[in-house]
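Down below is the structure, laid out as structure tokens.
The complex appears here without one of its protein chains, the remainder shown in place.
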Amino acid sequence: MPLSTHVWETPLRVRYAETDAMGIAHHSAYVVWLEAGRVDWMRSIGLSYADLERAGYSLPVVELRVRYVAPSRFDDELVVRTGLSELRSRSARFTYEIVTAEPHPRQLANATTQHICMRAGAVARMPDSLRAAVERTSAGQSAG
Amino acid sequence: MPLSTHVWETPLRVRYAETDAMGIAHHSAYVVWLEAGRVDWMRSIGLSYADLERAGYSLPVVELRVRYVAPSRFDDELVVRTGLSELRSRSARFTYEIVTAEPHPRQLANATTQHICMRAGAVARMPDSLRAAVERTSAGQSAG
Amino acid sequence: MPLSTHVWETPLRVRYAETDAMGIAHHSAYVVWLEAGRVDWMRSIGLSYADLERAGYSLPVVELRVRYVAPSRFDDELVVRTGLSELRSRSARFTYEIVTAEPHPRQLANATTQHICMRAGAVARMPDSLRAAVERTSAGQSAG
Partner (left out) sequence: MPLSTHVWETPLRVRYAETDAMGIAHHSAYVVWLEAGRVDWMRSIGLSYADLERAGYSLPVVELRVRYVAPSRFDDELVVRTGLSELRSRSARFTYEIVTAEPHPRQLANATTQHICMRAGAVARMPDSLRAAVERTSAGQSAG
């Protein structure tokens, strides 16, 4: 299975509601940002996660790992860098880096999420549209 | 339509994730607490909102009003006092008070939420189980 | 006190984490979006809420009203339209409309938030920078 080395950058700003009494973004907010990055990554290769769901698929998170390197604060501009690091017949892994939106970005966190493909309440093969899109992207990269 | 004067008290503690950089509970957290109070109120009269949903009903919020009187902080013990203030054939209004969990409670917020009854994507009559439960509760109170 | 008629549009996408078991964006998410709109409105007139906070000020919400007109769903593109509807010496009111990001936007919700100005734990006069920025914006509009 060819693996996409395509990395997508999703910009975001830390919302006030995402801060906590330490004055920094709460660690659970990062988990939500990873998801925003993942959805955006799919869109960037021509896939809509909303469409996948309408076709009966879902990709629930089965494992999550986040390393918090440096704090972020209200109104900070960040970038989530998302890549697909593994694609199997029934599972996938995404790898992320959250960095500052600066000319010389500093890493604030790095993370991985492991997903299984579900359909009709059971583990299922990844939809062909996902595989095809990943192959197209990887082919484009090899050719480039 | 008999109106229940039954008020239910839901205890809760302010979670760290619910605080913000001001060091107080974020105002959006109260909206989540009202919902917890409302679900508990239903349970207290013998209704499960989860069961209502499984029967195809939902009670989305169509209007929300919250007045924030005094702040709450991490780990504070609070009580949500929930009552049903209006029940119509297709809508309902709940009234809430959020107070400190003390012998002499202080009010931190008061609120109302207005709901419509939906089923199969359309506005629907309130389920009979809800009406019956409310009437039972009100009758019990009159008798008491 | 001149009142700004300046309305700012903040685009956003409904995050998966903001949806609920009804399949729509949870009503508490709108409260967070209003805040994002408010912070953006301030930035649009040259003010940073983060800077206001560093100068010791805060503008906590003392009253919130939201009317939910139509649901939004995962990945929907929305726009928060924010305006300042009242500015007093120690308080302010913002008015919002949340609409679909379409050529012919539909209204999904409308809202108001009332704020007081706090500094060093007490109600305080609004910072001069806020008044000045509002007057500048209003003057610009009158002149335009």
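In order of appearance the chains are A, B and C, and numbering begins at 1 in each one.
The rule we apply is simple: a residue touches a chain if its C-beta (ideal position, glycine included) is under 8 Å from a C-beta of that chain, and two chains touch if they have at least 3 such contacts.
This structure is a prediction, so every number in the text was calculated from the model and none was measured.
Asks: Considering the whole complex, not just the chains shown, which residues of subunit C touch the missing one?
Replies: Residues 16-17, 19-21, 23-24, 26, 28, 73-74 of subunit C touch the chain that is not shown.
Asks: Name every residue on subunit B in touch with the hidden partner chain.
Replies: 13, 15-17, 31-32, 35-36, 39, 48-50, 53, 73-75
Asks: When the complex is taken as a whole, what residues of subunit A touch the one chain not shown?
Replies: Subunit A touches the missing chain through residues 21-22, 24, 27-28, 31-32, 35, 53, 58, 60-68, 71.
To be clear about the criterion, only the chains that are shown with their structure count from here on.
Asks: What is the chain whose Cα centre is as far as it gets from that of subunit B?
Replies: The chain lying farthest from subunit B is A.
Asks: Same or different for subunit A and subunit C, when you check if over half of the residue numbers at their contact belong to both copies?
Replies: same
Asks: If you average the CA atoms of subunit A and of subunit C, how many Å lie between those two points?
Replies: 29
Asks: Hey, how far is the Cα centre of subunit A from the one of subunit B, in Å?
Replies: Centre-to-centre distance between subunit A and subunit B: 36 Å.
Asks: Touching two or more other chains, which residues of subunit A qualify?
Replies: Expected reply: 16-17, 73-74.
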